[in-house]
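The complex is shown incomplete by one protein chain, all other protein chains being positioned as in the whole.
Which chain is which? They are A and B, in the order written, and residues in each are numbered from 1.
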Amino acid sequence: MKLTRRHLLAALPALGAAGLGAGFVRMLHGLNQGHFDPRAINTPLTGQPVPDFPTLSPLPDAPALPGLARENFQSLKQPVLLFIWASWCLPCVEEIPFIRQLATSLVNRTAPLALWGLCYKDQPASAARWLEQAGNPFTRLGMDQEGQAAIDWGVTGVPEAFLIMPAPQTGGRIVWHRTGGLTDALYQAHIRPHLEGTP
Amino acid sequence: MRRLLLAFFLLLFTIPASLAVDTPDEMLPDPALEQKAQQIGQQLRCLVCQNESIEESSAPLARDLRHIVRQQLQQGHSPKDIEAWMVQRYGEFIRLRPAFYAVTALLWLMPVLSLMVALGLARRLWRRSAPSPAPLTPEERRTLDSLLKKD
């Protein structure tokens, strides 16, 4: 059989459809495995220095817990895991046992990582009550009642988490970001390699 | 999966919220500037909802961003600056009309490409010309005749 341009043209739709189909199969597979999320948003901050953001005041009733400012990232001695959370957020409740477990394990291992919090659009009273009930895992906590700092961080919702490595010149560099709650599996897969210097 | 569920959950609650009519307080007093703000807002995607611009959505984050657009306009920033400010924080995702760069080239060139391919194929039809069509079989002719009579 002689292949003509006609054959090629007639085969094009089938080839195109096959390409689309293969893409769809991979997307569905990714959806099942959890590594393809059509609702995900890439933050442009990954790999960038910590953004400028307004200084956040601490919780009024917790004098031991300092607030959060851009300068705090300037003098970092250790990596920081910054959590964006709120007391009104359900997935944050589900996330907290893991964060607390992380906090205790860090204390025992002389803390190669600091856990900081940014409390998004929350009432100080309910945030304080929530922290008291959950057991406070944070060593710094900024109250972002207006949500302005969160916009500078490119936050779209709670919970979110940022991993920041010390960088003396630029004052902290964001190396990893996640929208949604953290789990131990995610920690092992994405955060630990950074801490151990093998990302 | 959890994030998906969460998104679905959000969806349930953002639908009614997205219908909400917001307060006139947030509108700028100057109608021309307000119209400019709306034009900018219509190009920016509400990040927590699906396929809505921040002008159309009443999600709290969209309201905050709307506020920022108006604030920056009043401070004299250009629409381009404001869009850049947003993209710096939220990435290309926030543009409902993607900018033209390597990744989006195919998207933007698609109309021209497909038009050219289609016209190229059609030209062959136009140029092809031959004396006469294949004659009908007697049976076909009978059928055709009866049809033509009916029409």
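Everything below uses one rule, namely that contacts are C-beta pairs under 8 Å (C-beta built on N, C-alpha and C of every residue); 3 or more make two chains touch, one makes a residue touch a chain.
As a convention for this text, contacts and distances are computed from a predicted model.
J.: Looking at what's absent rather than what's present, what does UniProt name the missing chain, "ABC transporter substrate-binding protein", "Heme lyase CcmF/NrfE family subunit", "Fe-S oxidoreductase" or "Peptide/nickel transport system permease protein"?
T.: "Heme lyase CcmF/NrfE family subunit"
J.: For the chain that got dropped from the picture, name the residues of chain B it touches.
T.: The list for chain B reads 4, 8, 11, 15-16, 18-25, 27, 42-43, 45, 49-53, 56, 91-98, 103-104, 106-108, 110-111, 114-115, 118-119, 122, 125-134, 136-137, 139-140, 142-144, 146-147, 150-151.
J.: Spell out, residue by residue, where the missing chain touches chain A.
T.: Answer for chain A: residues 4, 6-7, 10-11, 13-14, 17-18, 20-21, 23-28, 30-32, 36, 38-42 touch the chain left out.
Operating definition for what follows: only the chains that are shown with their structure count from here on.
J.: Express in whole angstrom the distance between the two chain centres, defined as the mean CA positions of chain A and chain B.
T.: Taking the mean C-alpha position of each chain, the two centres sit 29 Å apart.
J.: Which residues, counting only chain A, touch chain B once they are in their complex?
T.: Interface residues on chain A, with respect to chain B: 9, 31, 34, 37, 39, 41-45, 51, 90-91, 94, 121, 147-148, 151-154, 156-157, 179-181.
J.: Show which residues of chain B lie in contact with chain A when the two form their complex.
T.: Where chain B meets chain A, its residues are 1-4, 6-7, 9-10, 47-48, 60-61, 64-65, 68, 87-93, 121.
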